[in-house]
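Following this message is one structure expressed as structure tokens.
Coming up: chain A.
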Amino acid sequence: MTGTTTKSTQMIRFLGFVSLLCGVLIVGAHVASQSRIRVNQEEILRESLAQLLPGMTRQVIYIVTPTGELTPAASGESSDKRIFAGFDAGGKFLGVVLEASERGYADVISAMYAYSPASKTITGFSVLEMKETPGLGNKIGSDPEFLANFKALDTTHPVAAVKHGKKTNPWEIDAISGATISSRAVGRMLAASVQEMAPIIARHRDRIERGN
Partner candidate 1 sequence: MSGTTIIEVRTSPHLHGPMTVETIMRHVIYALLPIAAFFSWHFGLSAALLLAVTTAGCVLAEHTACRLSGKRSTVNDYSAAITGLLLGLTLPPGLPLWMAVVGCLVAILPGKLLFGGLGSNVFNPALVGRAFLQAAFPVAVTNYTPGLAANRFVEFIPSTWAVPLMKPAPLNDWLAKVAVDGFTGATPLAMQKFDHIYSELGPLLWGLGPGSLPGCLILLCGAYLVARGMMDWRITASMIAGAAATGGIFHLVNPALYPDPVWVVFTGGLLLGATFMATDPVASPVTPRGMWIYGLLMGVLTVLIRNLGGLPEGVMYAILFGNALSPLIDRLTPPRPYGARKAQVPQ
Partner candidate 2 sequence: MNFFGAERFFGPKRLWRGIHVPEHKEQTAHLPIRRLPFPPLLIVPLSQHAGKPAKAIVHEGQEVVRGEPIAEADGLMSVPMHAPATGRVERIAPAPSAKGELTPAIYIRPYPGASQEVLYGAEQNIDQMTPAQVVAAVQATGVVGLGGAAFPTHVKLKVPEGKKIDTVVVNGCECEPYLTTDHRVMVEYPRQVLHGARIAMRAVGADRAVVGVEDNKPDALAALRAANGDRPGILIEAVAAKYPQGAEKMLVKVLLGREIPSGGLPADVGLAVFNVATLAQIGELLPHRQGLIERVVTIAGPAVRKPGNYLIPLGTPLRWALEQAGCTDQAVSVVLGGPMMGAAVGSFDIPLTKGVTGVLVLAKGGANGEAHVFPCIHCAACVNVCPLQLDPSHLGLLARKDRYEEMETVYHLNDCFECGCCSYVCPAHIPLVQYFRVAKQMNRERKARS
């Protein structure tokens, strides 16, 4: 009996040592890399915002509270609804960028789009993550013809995707030929997101444009 006891205390002591070692290593790596990771993330965010709002140099991030109010957010990751307001070097308001997601053909498509509160139009669109069929559905992120839909997409009327070559109204999206499902998902995504966010933005328009 005594033999086993010593043995198990030994084992516990050893495991304790290993956990300590692991803990030190993990925490060390975490602390050492944290600042760098944050910088990286912000850079990525700024890049994608700048792509949607050309000329942007500064952004202000708001978090939408469940009651529809806005609180400024420092930065960092957050799963809450966010509004990014972009300003150019001269401090001029360029527009807001919103996030949206919707089920596509294979999996959820998540995207960002630029919205102009003044003209109530969508002025840019970029895909963050998707698993659409390569070479077909995933053209929603790259096809210039498709992205041209979002130069000035009217949102006063519910946005919807129509078959390739059938676009007649400013609120319609000309779908990619052969990738109607993914295109329609984009349409639904934007329609739903605009419907939800546009009133909030309209309500806080002054504040957002001032940038505080």
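Regarding selection, all candidates are chains of the complex that A comes from, given by their letters.
Throughout what follows, a residue touches a chain if its C-beta (ideal position, glycine included) is under 8 Å from a C-beta of that chain, and two chains touch if they have at least 3 such contacts; residues count from 1.
Being a predicted model, the structure only gives us computed values, none of them experimental.
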item: Selected partner (touches chain A in the complex), from 1 or 2; value: 1
item: Parts of chain A lying in touch with candidate 1, wherever the complex brings them together; value: 105-106, 133, 135-136, 163, 178, 180-181
